[in-house]
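Right, I'll just put the structure down here and ask away after.
A protein chain is absent from this complex, but the other protein chains hold their places.
Chain IDs A, B and C follow the sequence of writing; residue 1 opens each chain.
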Amino acid sequence: MKTKLTGLALAGLMASNMFSGAYAADDTIKVGILHSLSGTMAISETTLKDAMLMLIDEQNKKGGLLGKKLEAVVVDPASDWPLFAEKARELIEVDKVSAVFGCWTSVSRKSVLPVFEELNSILFYPVQYEGEESQRNVFYTGAAPNQQAIPAVDYLMENEGVERWVLAGTDYVYPRTTNKILEAYLKAKGVAEEDIMINYTPFGHSDWQTIVSDIKAFGSAGKKTAVVSTINGDANVPFYKELGNQGIKAEDIPVVAFSVGEEELAGLDTGPLVGHLAAWNYFESADTDANAQFIDTWHAFIKDDKRVTNDPMEAHYIGFNMWVKAVEKAGTTDPDAVIDALVGVSVPNLTGGYSAMMPNHHITKPVLIGEIQADGQFETVWETSGLVPGDAWSDYLEGSKDLISDWRAPLSCGNFNTATGKCGGSGS
Amino acid sequence: MSRQTSLLYLDGVSVSFDGFKALNDLSLVIAEGEMRAIIGPNGAGKTTMMDVITGKTRPDTGEVYFNGVVDLTGEDEAAIAELGIGRKFQKPTVFESHTVWDNLELALKAPRGPFATLFHVISGGEKKRIEDLLELIRLGDKRNELAANLSHGQKQWLEIGMLLAQDPKLLLVDEPAAGMTDAETAETAELLKDIAQTHSVVVVEHDMTFVRSLGVKVTVLHEGSVLAEGSLDHVSADERVVEVYLGR
Amino acid sequence: MSLLRSLALVIGLLVVALGAGSVPAAAQNDTESLRPLINALADGKYKETEKQIGDLAATGNPVVAPALEALSDGDLYFRKSDKQVFITSKSGEGYALTDPLTLESAGEAGKREVSKIKVNNSLRRVIRSALGSLTLMAADPKVRKEAAEAVFKAKDPDAIEGLDTAIAKETNDEVRLVMEQARAAAVLNSDRSDGEKLEAVEVLSSMGNRDALSLLIGVRDSSTGDLQAAAATAVKRIEKTLALWDNAQNIWYGLSLGSVLLLAAIGLAITFGVMGVINMAHGEMVMIGAYVTFMVQEVIRNSAPGLFDYSLLIALPLAFLVSGAIGVGIERGIIRWLYGRPLETLLATWGLSLILQQAVRSLFGPTNREVGNPDWMSGAFEIGQMTVTYNRMWIIFFALAVFAGLMLVLKKTPFGLYTRAVTQNRRMAASMGIRTPWIDALTFGLGSGIAGIAGVALSQIDNVSPNLGQGYIIDSFMVVVFGGVGNLWGTLVGAMTLGVVNKFLEPYAGAVLGKIFVLVFIILFIQKRPRGLFALKGRAVEA
């Protein structure tokens, strides 16, 4: 019967595909790139794929690594979270990559975590996130909450005299956690309960009329008000358009955002938004030679002078260079050796300093506060005097204030409880 | 005839769709074992009347009783069918992707619940009954054909067969001769007369020859109510009927 | 926009300067004496800049206004070589320099020769209030009004005297009212007597908007006695009116959301509602319309910047044609093979939507594209205590116009007649000599074209990205089905109902729960009316 034949042919086809990877050439070092190229997250992640390709290209021009060329393996997890896990497994098991650079959303990272743990590989995660995690196989090159949210709030309190706070976010774990931390932090600073308004919206929310007018109303209580926005990428454009149109000026109610970078502003006329803020660890406007060179290389690589650079790209830049350095130090791409070698590695960042990998697998970064300019860039109006080390476990959350992470021997633990002196969280 | 002794009893039934009165104070009584022909021009309300009796359309006002006691206006199609009213549609509707045999088997009087049908195993008696029906509707050699492949006339007959398989007390037959050849029409009339021996039948038909060959009491519908009632000759003599049919 | 405003300001100031120019020599000297103050801006951090701005404002000389305005806009630079401060504007690779006091051209400078004087929000605030006090006496009433508004926001007690002078001289009632309100705000912030403050509360109470409320709450919470009582009464009164206005606002927001839904759904009401094609690629037609707008603006930006305000008007017909042509192509190439198999149109158009998304992604890149708002689509105005944004207002009008236009086409033109004939009885229509294949293609094209012009409107409020269409497709189907398939009025009423319901739920339930409730409402509503809001009745249903 034909159905049987189809079935058999299918099985054969499948098997041949599954195995094909194993026979690939061995004279290159493979690097996996796990960023969505389609679906809702493509808008942010495709740029990171291109940035990685550029970095790998540049490294090959410098002669590769350990005498071998680097080879990028690109897959498309299509903004489908279980597919991230599947593709991660494919990269590690079938393509035998030495390290993977990828993920954007928290859920995609959570989805691949067990895979990296099981197959003992390395993931570099380049996006600011909610913290509360430290895993042996993952290196977090984006900002933890203490490298972004808390300095931003400090800035608003001190320099703008803000007394009333709107915490607006998309309803998922990063805004939820960040807002929890900020709420605890603000209360610790003496802000009253009724001076904090928390608001959550669905992904891709596009009708902001009600919320913007709520913010306006909240802001008319006689105290200086600011909005702390953890609104996710796509929803920002309509949000800012509504802000601009309803005439909320940065001088009156400034909005500080943690997920709005140069890339998001590229879809906007920023004229009415001048003065609204963002907190990052890198701005394209950073005035350093390394950054100028990075931007030039990027423009040449992408063949478009108008493309902007942003913070997660810098995170990949730092992460990739750290990995290269660690592999050179270890002399092998063996994951265990590289994981050990990575801690303590220090590489230049694009804002004129050095970033180092901490024992908790987070890195040290400067924190910059920038104001949106009419040309779609940010102008740094404040920065931390030194580098801020990323804190995996927030000191402002009850469950995690006693936890620390240190992956060096002999501790080698991602959730060591300093109160009980045991590894494994707070319970046991 | 009173409601209690009737088989089907309609009194003062009105139905309107968006202001158009499809039935207007219609009253009709069918006795046990009676065969009745209903005629009327297009739009007289024949099909709507069938819809009301079988529960498809709820009347705005009026009473509809079956067996003298059962109020049909409160029941749905399935309940009414189970009570013993079978209906054949104007346009033959059979289950085209089932065989002739399966069509009859589905129609055969048997428990109708999902669990009953799930574990249903066809019995010898049922097979015999289906064989008999196949004989009657002359589709014995087509039993394994898909209904979709039948000719128009065969579909009409299959539907009548399905009607009989239900073993209803009252059959509502809507234009059984439509699209048939003369010979088929005559055979259909014979078949209906046979059926009328053991069932009550209401036939809606346009074809006067066919109605004449049935030789039963005739009700003329016009604009949703009864215009005349009596033998075909009697109603044909009625001036108003003539006017309705010819006067335009 | 800000350029226009500063230009108006400069002209206004020039007029002031000319008017006051009876002693030009002295003025000249005065002006030159300001130069060190302005050049001082080249030095120092934000804190010092703030002081320097205060010094400039304290001169009370309107001549410094252009420099401050430029500082606020980020156009004030200093030359590195001699620390001279200039107003700049981009010119080629470098900057054209303008003397900040005389406003005469002062040559050009390369990118690396000058350095920007940095400002931040708090400085902008300081500049705004400084400019406010400086321009209270400008010739243009518009400038005076803006100045008064700025002073209102600054609540600076030092401005009271200036305001008093300005109020005494003011001839324009509207401007005087704003000035009085500004004075009241400043008085409340000062240490003047309670009697004066009570008057101020009175003024603000009759002002009745959120700004006044904000001030009054401050007074209520920080004062005692009569003043507190008066403030409390005023607060209550304003809150009560605002609550009423909130309802109006919600209805407006609801209509606005409804009009967006209507725009998104109306094309689908034709391809799906009238033709029965389960068109999953509908969203992509909307997206293509938005990209056409982007292309039009891109061309205009590069070759005819003056036409920017007309970009949407130019984009409308183009979007209609492009999306419509693609629609006709889809119908001829794919859909026409699938009539009578409506479910398979779902499969095919879903595949198509994937292809179109990827095509746009490959052509234009995955990131958002900037579609600007023309001036007439930006900003807002107030009706009572309700803010009406121009873009939302135009979109409501536009959605209704599209709806009316479509009704007209379907009811009053031969094409509409043919379309209805074909969808109601294809065979009959064909036998009457209507070329049904062409009518099918054109009807599908019409639906797609309307989706395209919806895209033009949606580009004004949403992301222009390959995902644009995906965000609207489900809502569109909900609207068409809720309204009743095949009935355009149903689509209109359905869209507006869902919009208003959503917006009334949102303040209580939040955006997420609000949306869930709307979906549950649709599910329950369909139980009640299994064929939507405007169901066809009678025997036609069975046809």
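We take it that contacts are C-beta pairs under 8 Å (C-beta built on N, C-alpha and C of every residue); 3 or more make two chains touch, one makes a residue touch a chain.
Quick note on the criterion: contacts and distances are computed from a predicted model.
Chain not shown in the complex: UniProt lists it as "Urea ABC transporter permease subunit UrtC", one of "Urea ABC transporter permease subunit UrtC", "Formate dehydrogenase subunit gamma", "NADH-quinone oxidoreductase subunit B" or "Heme exporter protein C".
Although one chain is omitted from the display, it touches the following shown chains in the full assembly: A, B, C. Annotation: of B:5, B:149, B:209 or B:231, B:149 touches the absent chain (contact as defined above). The residue from C:444, C:477 or C:534 that touches the chain not shown here is C:477.
One chain of the complex is left out; on chain B, the residues touching it are 54, 56, 76-78, 81-82, 86-87, 89, 93-99, 101-102, 105-107, 112-114, 117-122, 127, 130, 143-144, 146, 148-149, 162, 166. Touching residues on chain C toward the chain that is not drawn are 278, 280, 334, 337-338, 340-344, 346-348, 350-355, 357-359, 362, 470, 474, 477-478, 481, 485, 512-513, 515-516, 519-520, 522-523, 526-528, 530-532. Contact between chain A and the absent chain runs through residues 1-4, 6-8, 10-11, 13-15, 17-19, 37-38, 74-78, 80-83, 85-87, 89-90, 93-94, 105-107, 110-111, 113-115, 117-118, 132-133, 171-173, 176-177, 180, 200, 202-203, 397-400, 403, 414-415, 417, 424-428.
Just so we're on the same page, only the chains that are shown with their structure count from here on.
Taking the CA centroid of chain A as reference, the farthest chain centroid is that of B.
Centre-to-centre spacing of chain A and chain C amounts to 31 Å, using the average Cα coordinate of each chain. Between chain B and chain C, the centres computed from C-alpha atoms are 65 Å apart.
The distance from the centre of chain A to the centre of chain B, with each centre set as the mean of the Cα atoms, comes to 72 Å.
Note for the complex: chain A touches chain C at residues 37-40, 42-43, 46-47, 159-160, 171, 199-202, 204-207, 209-211, 213-214, 216-217, 219-223, 234, 237-238, 241-242, 244-247, 250-252, 254, 263-264, 266-269, 271-272, 274-275, 277, 371, 373-374, 379, 381. Listing the residues of chain C that touch chain A in their complex gives 1-2, 46, 73-74, 118, 120-122, 124-125, 128, 153, 210-211, 213-218, 221, 242, 249-250, 253, 256-257, 260, 357-358, 361, 365-370, 372-373, 378-380, 387, 389-392, 460-467, 470-471, 503, 506-507, 510-512, 515.
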